Each structure stands twice: as C-alpha cells, then as structure tokens.
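All protein chains but one are shown in place.
Every chain is named by a letter (A, B and C) in the order it is written, and numbering of its residues begins at 1.
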Amino acid sequence: MTASETVEITGHLMDHGILSRVLDDIREYAGDYTIDRFDVGRETDDPSHAVITVIADDAEGLQRLLMRLQTRGVNQVDPGEATVAEADRDGVFPDHFYSTTNLETRVRIDGAWLDVENPEMDCGLVLERDADGKPVRVYTLPMSDVRTGMLVLTGAAGVRVSVPAPDASAEAFGFMESEVSSEKPQAVLVRQVADGMREAKAAGKKVLWVGGPGVVHTGAAPAMVAMVDAGYVDVLFAGNALATHDIESSLYGTSLGVDLAMGRGVEHGHEHHIRAINTIRKAGSIRDAVDAGVLTGGIMHALVTEGKRYVLVGSVRDDGPLPDVYTDVIEGQRAMRAELTDVGFCLMVATMLHSVATGNILPASIPLVCVDINPATVTKLADRGSSQARGIVTDVGLFLEQLAVELVPEYRRS
Amino acid sequence: MTASETVEITGHLMDHGILSRVLDDIREYAGDYTIDRFDVGRETDDPSHAVITVIADDAEGLQRLLMRLQTRGVNQVDPGEATVAEADRDGVFPDHFYSTTNLETRVRIDGAWLDVENPEMDCGLVLERDADGKPVRVYTLPMSDVRTGMLVLTGAAGVRVSVPAPDASAEAFGFMESEVSSEKPQAVLVRQVADGMREAKAAGKKVLWVGGPGVVHTGAAPAMVAMVDAGYVDVLFAGNALATHDIESSLYGTSLGVDLAMGRGVEHGHEHHIRAINTIRKAGSIRDAVDAGVLTGGIMHALVTEGKRYVLVGSVRDDGPLPDVYTDVIEGQRAMRAELTDVGFCLMVATMLHSVATGNILPASIPLVCVDINPATVTKLADRGSSQARGIVTDVGLFLEQLAVELVPEYRRS
Amino acid sequence: MTASETVEITGHLMDHGILSRVLDDIREYAGDYTIDRFDVGRETDDPSHAVITVIADDAEGLQRLLMRLQTRGVNQVDPGEATVAEADRDGVFPDHFYSTTNLETRVRIDGAWLDVENPEMDCGLVLERDADGKPVRVYTLPMSDVRTGMLVLTGAAGVRVSVPAPDASAEAFGFMESEVSSEKPQAVLVRQVADGMREAKAAGKKVLWVGGPGVVHTGAAPAMVAMVDAGYVDVLFAGNALATHDIESSLYGTSLGVDLAMGRGVEHGHEHHIRAINTIRKAGSIRDAVDAGVLTGGIMHALVTEGKRYVLVGSVRDDGPLPDVYTDVIEGQRAMRAELTDVGFCLMVATMLHSVATGNILPASIPLVCVDINPATVTKLADRGSSQARGIVTDVGLFLEQLAVELVPEYRRS
Partner (left out) sequence: MTASETVEITGHLMDHGILSRVLDDIREYAGDYTIDRFDVGRETDDPSHAVITVIADDAEGLQRLLMRLQTRGVNQVDPGEATVAEADRDGVFPDHFYSTTNLETRVRIDGAWLDVENPEMDCGLVLERDADGKPVRVYTLPMSDVRTGMLVLTGAAGVRVSVPAPDASAEAFGFMESEVSSEKPQAVLVRQVADGMREAKAAGKKVLWVGGPGVVHTGAAPAMVAMVDAGYVDVLFAGNALATHDIESSLYGTSLGVDLAMGRGVEHGHEHHIRAINTIRKAGSIRDAVDAGVLTGGIMHALVTEGKRYVLVGSVRDDGPLPDVYTDVIEGQRAMRAELTDVGFCLMVATMLHSVATGNILPASIPLVCVDINPATVTKLADRGSSQARGIVTDVGLFLEQLAVELVPEYRRS
C-alpha cells in the first residue's frame, strides 16, 4: 500500500535548478508526485513557493524519501511530532534512524521546537531529556559515538530544515555557482576570496584552512606564513604530509625532493622526510621542536608561534607519522569537530581527502571555497553534499601568492 | 672537509636511464663524482658495470647520499661492517639511522652477511642478537614500532642491496616502462595482466588486489566477484568506501546514488550508505552479516564465502565506519604487512590512497600493475619509489570486465 | 528607453533546469523579467508552460536577448513577421542579422510559416523569393557563404523554434543527462549506444562517426573495421591524423610509434608516418592506394572497400597531408555539411577538435554520444551549444572493443 505526504519548499527554486533536483530525487527513490501548488516569484528577486504531494510504495520508503528531500530544504507541511527510539547497543543507531543534513534543523518534541546543535550531515539526532523527562537539547551525533540508552530520532516526522539565505557573500561567489572550470578570470576570484576572509574576520569569526602538501610543493609556504602572521589562518586541518613536507623544507631546504630555492625537482626526497619526522618525534611534538629551537621556520612554525590551532589526521599511506598526528581517524574527526565553533569562512587548498573530510562535518551555513588544479576535487566535494562549495580550478602556488599580495600589503616575495 | 666513497652498480644501466638518475641524485645531494671505470655491455643483453667515486661535503652528508644511492641499487665497493646504535626511546630511531629501500638487502655484521627480512622502504633496520651477542636476524621496522633498547643500524656501512633481475614477466610489461598513457593498445594489456596473475597462481603465490570504490561505481563488481570465485583474488586491501558501496549496492541496489541496473546516476545516495553501514554494525561484522543472511551478494560477500582475506583501513573522510575497518591507520598498516607473505602479484585499481599505502610496504620484487583512469595515480606511485609499478590508464569498469572474460571462461555478463 | 516583449516556453521546465537557465540568460544580457504566468505540470509527465515578460535597455538589446532565449526554446507569444535586409557585400551579414540555433525553426514571411532547411547554429537565415517575389524557401547559411544581394533575416521577429521532444532514445540516455563522470556502469552504456545505432539503422538512417587518432593508438582499429564491415559506420569525419596513423599501422605495423602487436610504445614514430603519407600521395589518393593494392587493411581500407563516405579536414599541425584531406577548413566544413542528410545517430570518439566542429553543424534533433577519456571534451561540446550531447568518459579502446562485441556477433578478438 502506497504512502504519501505533502511537502513544501520556498526559495529561488528555478534560478538554481533546485526544484529540478527535488523531482529527480523523487524518481530516484522510485516515488511519484503531484505538484499541488506553485507560486512563482514574479519579479527577479521574489522567492517561489511549491507544495508537492509525494508518494512512495510504503511507509518506510516514504520516510526515507522525506529524509532525502530534506537535503534540498524540502519540509513536510505538517511535520507532526518527532519520534525517538533507544539505542540498544554502542555505535549502532536504532532502525529507521533519522539521517541528518548539514542544514540548520529544528525538531518538534512534545509540541515545542528545539534547534539542533552543530548541524552535520550523515549523523543521527540525539534527544536529551532532563530528570523530569522534559526535552533539554537535540544534537547531531556520528554513528560511532552513539551509546546504549541514548534517544535517537527515527523517521522524518517532526523535523524541519532551513536552507541558508543567499547573502551578500554568496552573491559575490555567484559566478562559480554552476560550473567548475579553469577558464575563469582568476584575478577577480582571488580578490573575492580575500573579501570573504576579511568579512569573516570583521564579523569576529574564524578562518579555517584545509590544506594538502601541494601548498609546500608549489612554493606557497612563504605566502601562507605571511597570511598566518597577518591573522588570516585561525585553524588548519591537514594530514601528516603537509606538516612533514613543510618541516622537511625548513630543516633541509627540500620538500619531497623539490629544491625550492633552485626550482629543481627530483622524484622522491627519500630519507629527507623520514628523517624530518624522526627529528620531531625525538623532540616530542612540533611545539616542543619550536620551543627547543629545532624548528625555526615554515607554516607549522608560524602556527605555533602565532598561537593558532591545527588538527593533523593521519592516513594509511603515512610514514612515521609526526607525533602530533591523530592516527585514529575517528578521534581525528572528533578533534576537527571541536574546532568548528565560530568558523565563518573555510578555504580548502590542494587536498581531496581532507577537503571531503571537512565537507562532511561542516554546516552548510559556512561559506566554503575549494582551490585545486584538479577539477575532480571540487566536483567530488559538491557531489558529496557540500552544496555551498565554490570551486576554483587553478594553480595553488600562484593563487596563494596572489592571495597573500591581496591580504597582506607588506608581503612581497623577494 | 669533504668525504668520499667508491661505489659500484651493475645492470642495464643505460637501457633504462638508471645511471642518469644516479648522477642526478648525486647533484641533488650537492655531491660530486668521478667515474672511475665504466664497462659497457657490448651486446644488447650484456649488463654494464660502473665504478664511481662520490664526494660529499662531510661524513654525515656522505652517509645520507650513500643511502639515497642504494634506492637505485648502488652499493659501496667495500661496504665494511654495519654499525648500530641503541634506540633510547619508543617510536624514535637513533640519529643517523639507516633508512631502508624496498630492494632485497643484506647486512654485514661481525663479518657475516645476513639477509634482511621483509624489505620495505622508509623503515629502519633492527639487529637482533642472541643471549651470547651473536647476530640472529636483521629486519625492517617502521619508526612507530621501534622500542627503547632495540639495536638500529646507522649509516650506510655494511649494507648491500640487489635490484631485482628483469625476468620474463617484467619483459612482458616492458611496453609500459617509461610512460603513462591512455593511448595504448588496451586489449593487449588486459591479456598481459591476466598472464601475470596466472603465473603467480601457478607458482603457488597469492594475488593481492588493492581497490577503490570506483570498482563498484563503474559496475565492475560482478566481474570482480567472478574473479574472487575463480581464485584470482587472495587478498584485498581497501578502505571503508569500497566495502560500503559494495554492501550498499547489495542491500539497496545503489552505490552512492548510482542505480546500476538502469545506469542512472545521482549526486549522493545520502542515507543509503550510512544506513548500510548501520546494518553491518548491528550485525557485528561483515562476516556476521553474511552468516546471518543479511548480506547475500557483492564483492565482500564473495570474499567471505570463498574464505579470502581482506584488510580495510579507514580514512578521515569515512562515515561510520564499517565494524571491520581499522580506524587506527598505523594498526591498519600492520595488518596489511601481515598479509604480504607469499604475495606474487599485485593489482591496484582505482585508488590513489590505498595504492600509495601498499606501494610503501611492498618489496620491489613483487610485480605491480596499477589501473586508473587518472594518470596522476600511476605517476605518483612511481614517484614515491615503487619503481616496479606498471601503469595502465584506462576505464576501470571495462578493464575488469575484460579481465574477467580473459580469466574466467564461464564469465559472460548477462 | 527600455524595450520589452512577452515570450513563452513549454516543456519539462523544472526537470532539467531549463527555466533556471532562461532566467540566467536574461540576467547575463543585463535584462529584467516578470513571470506573468506559470502553469506547472501536476503529474510527473505533464509539461509546464511559462509566460514571461522580458525587458531590455533598448530595442537592439531586446532583439539580441530574444535570439539568445531561442537557443533555449523560448519563443515570442506574438512573433510577428520576419524582417530581412540585403547583404551588401560577400561574406558579411547585414547588421542585426538573426543568429541561428540548432533547433527546428520556422519563419513567418508574408503571413505564412516556412520551415527552415538544415538547422545549424551560429549561421544566418536566407530568404529566397521567386520571380514574383513570393517566398520560396528559408535556409541557414554560414557567414562565409553569404553573397551580395541575398536576403538575410534581421532581428528575432517572425521566428519560432521547437525543442526536440524527448523520445524513447533520449529516455534511454537519461542517465547521462546532467553529469560527465568516469564513475558510471560502463557496460550498460555500451549496450545503450549499440541500441541507439541499431534504431537509427532500423529507421533507414545513417550512422555518423567522428574520430581521432586515439582510435588507432588504443588498438581499436580491428573493432572499428568490424563495425564498418557490419554496416554501422556510414560516414566518418576525421582529420589527417586518424587516417595517417591507420594507414601507417597497415603499412608498417606501427602507429606513431606504438607497436600494436607487442604493445610497446615509443615517443614518436618519426619517419613512419611521413613516409606513409608520401606513399599515399604517390598513389594519388587513399582509394587509388587501395585499388593499386598498396593499402590492404585498416579503417580507411574498410571504408573504401565497403563504399562508405569519409570527410577528412586538415589542421595547422598536419604533416603532409594525405591527398584526400581538405586543407581549406571552410571547404572542409562544406563537405561535412553535405554528408549530414539522413544521419540518425552520431558517435564521437577521442577527438575534441572534430567533435566540436561536428557539433557546430549538427541539428539538435540528431542523437549524439561523445566518448573520450578526457572529461573536458564532453563538457566543451555541451558548453558550445550541443545540448543533446551525451558524454561517456571511458577508455576508447576498450569501449570500441565492447561495442563491436555487442554489435557484431561474429566479432571476437583472436
């Protein structure tokens, strides 16, 4: 027996093909629909509003379809009340758990709406009640952190999401909306990223960087150091490789075999990087190596001396790794989540792995720009649900050089 | 004061540009050289032999240069005796530790030569003596596994490496030697990979696969299942993604939003994959899910039912992950190393991360073919020191389909 | 003073983001709009209908915006009568000439609607009147072919276009609609392309191939020969390179230095290809070389012996070229246009240059599939206005091999 529900969505539905994607989703889930009402914005800036009845083969299929549609900002007209089930074992959600989006979310419990803390996609929602059974908070929780006895939302009932309003900043990045291309006027893009960072700082927010070793290989470390010193890098998410090659470069003047001063490259620096790691392990940590005067330059040095934060998370291809690296990736994810508070702008540079990892945990409300010479990185990010991601396909070294010139007036490469 | 040492190398030095790379290395390390002797192979198949004096600025620089040259198969004419130092803290090698290659290695201790167990690049060499102080064994050890009191080789003295002799199998892959290109007669390549696998099996060796989720996305899972069933997949190294999308595909008929039967794709399957992971976590493990009849098809199911081995190692971008996944990457590396015994052929498919990780721990003596639509994967592997890697830039789905047709006569896609 | 016009569009406007693109276009041309009416299709298969008033800064801007919107299938509600101006010099259109789309087009002249012959984008429309001044025909004409005195349509008045109805074949390719990706179940795609060709042949239509030298380099020539012999290649558009490497391969067993039998590759075959060209020039033409028994195998040989058509157009990087090659690109375009009659399916393989060239002259009503290992080829084709193009990012050699197996039952690679 089929099941149906009436849903609605408001916004610039046609401008960005949102409604088209909503209908695609319904077909993808083998559902059907009728459009009950469609009020189109008459003028350019007016939002549209659609009311749609969606039909699925059965109640479970309908619930899953409704969750899917929420990733587009589609809510039930009459959401009802949330239902919960108790987790009956650690690390496992109850059946039919509500799977989260990265949008701002509210949940109706006992007739009242609660804001969900720290929106994040692909998690569950946990309801906390006080001693009297009164709802206290609802928060996202990744599957691996759920514990027996927690109350986890099931089904899509009682949940509403809000798509972030396109603000001035989003407007500025409008040019990047629909396409990933290397054929764009790049100098304009540099200025717009700089503006995004300045606005975040002006609003008292933090700027989060996510970087790969290409930052060092392309010779952009001095530019990044200048931006750290000027206060435009509050937090860095990276892996063992960026930090190792940065440190190797400071200790030996090389980076995986690229001699930066002379511009000569070789295949693999071999023992340079493994020896650099050993040196830091011997010191105890990157901070210890800075304090002991062993490490005297580079990006990691700048972060330490400027009192900035970094989270390094390991991967299976790591040598060493550096003592600061989280070798357990789930612990690493927790450490990353802990740094997201007050982030107002995120720049991802030259790393697919850490960009996707950060996209996974970042609320959709945080502006996000991804810079890579490889178009696939940007595409993958958007495909994985970071719909706010704006991509710039360009050379990372020249981009960061230009960005430093834009942001740090006194920065001039000698 | 400069330091110098006389080294030698034997082989088809000019055929493959080896000598040219040796001289590049010397310059890279700011060293100098004179070629004392060069006996060139007169006929096509004769090996050449060169004796070279290398000069460095100081003794430490010389030792590091000698280690670097060993990655090319260059040994000291008079290697002398190995020297060792005691590790004085866990996870840290002594200063000037010998950094390993992935070549077959022998070490001279107390006048006798010992074969190094399990060659692996970027590790240290640990000497074990018995109660009487007599040398018992020398083995590679990754930095994170060294413990206080272990005897670790320092400097390049007393170490000899051997470059694997190019055998018939290597000859067969000669065409791929110098270049990574998508413009190659692909059908011939399929047959040669099949031959490599058959030879390994005929010699009683194991075939190791390293795979990414593209195996599932390109619709190649049925082909891979056929090869598992036919005995051509003894071990699989992968991450959370391949296993999750394979299982998602079995449970829901989708893979990250690609409906395989209809060939329709969507951006992101969203809750399909996270729900698939929860299902397996609830079952306890992949094997438990197979035993319970929850998981009834796909690659992981085939591996379990055929009694084959797999090592899944997590990464920072993972959702869940599946209960079988090593979330600690260093423990994951240990589990991978434990499966390398008797591997006689390695095929890497559609994953840069796990291919590089496996290349890191694989001896140079094991034939290695890497298949990816992205030329960068293959290039990176070779650049990182897996000089035996042969690359095929092609479509993974069609390649595995053809490989199954070649290896499994009864395999025909319905 | 602003100028405005009321336009309309009918179809699955939201399903494929068409309306969103229409509104983007208006903004791009600095115009404004109000949506006067929007009747949304209630059920999944119902078309929608929109009536929009568009406003531009002046009359000329409005006319240009209206032409732009016609590329989306947007027509004026009250198109009025077409206006014409006489060309006053050869090779130059009158000011404000109507710039064509590749859609089916009708023009109202003297109160009657005439179908435009051979739709093609970026051309002008020429009106032919008989001795009495009665309109006889309207046809597209490229700029370089216009002659003094011809009557050329100006402005957008009196012109209506029709977007091709999505038919069964289009439905079959629906999966490829929105995305270019190498992560697709490729075996399914092969079958669907084969079905597209079979349907075209069954309907008495011709199959047009557009190919680059990668067809030869990937070893796919035998597969393509089999498909020529089986009647699935009626016309081939290519450049000097495909034909030269095919002929070089037949004469010398090589293709730009790739020895196909052994799978060995070198950088550049050097004198092989230039000598192959000289041999054909000496014979007079490819056909002469076949007749004289000089050329006895390969793709070009198969086309000649099967009596199929080919148009080879030169480029600035050509050596030679072969005597059959059009060295004048405008003449080459004319020769290509002459072969388009009755084409019912077009497959483009491994060439960006000739794919874009063919896309330029192909009506939007002809199904078009583009196969390339490089995603940029497919993207560029769609960006240039061939909105019907469906892309498959895969290995050309394996794809053609599979396609031959699918289409030609007796084809089995020995």
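Going forward, a contact is a pair of C-beta atoms (placed from the backbone, for glycine too) under 8 Å apart; a residue touches a chain by one contact, two chains touch by 3 or more.
Everything numeric in this text was worked out from a predicted model, so none of it was measured.
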*Where the complex has a chain not shown, which of C:3, C:55 or C:92 is the residue touching it?*
C:92
*Just name the one of A:77, A:188 or A:292 that touches the chain not displayed here.*
A:188
_Chain not shown, touching residues in subunit A_ = 174-175, 179, 181-190, 192, 214, 217-219, 258-260, 262-265, 373, 393-395, 397-399, 401-402, 413
*Missing-chain contacts mapped onto subunit B*: 13-17, 19-20, 23-24, 27, 32-36, 38, 40-44, 50, 375
*Name every residue on subunit C in touch with the hidden partner chain.*
21, 24-25, 28, 64, 67-68, 71, 89, 91-93, 97, 99, 122, 142-144, 239, 257, 259, 264, 266-268, 270-271, 274-275, 277-278, 281-282, 313-321, 323, 327-333, 336, 353-354, 356-357, 360, 374, 376, 382-385
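The working rule: only the chains that are shown with their structure count from here on.
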*Which pairing of chains gives the most C-beta pairs in contact?*
A-B
*Measure off the straight-line distance from the CA centroid of subunit A to the CA centroid of subunit B, and report it in whole Å.*
31
_Whole-Å separation of chain centres (CA-atom averages), subunit B against subunit C_ = 45
*Where subunit A touches two or more other chains at once, by residue number*: 24
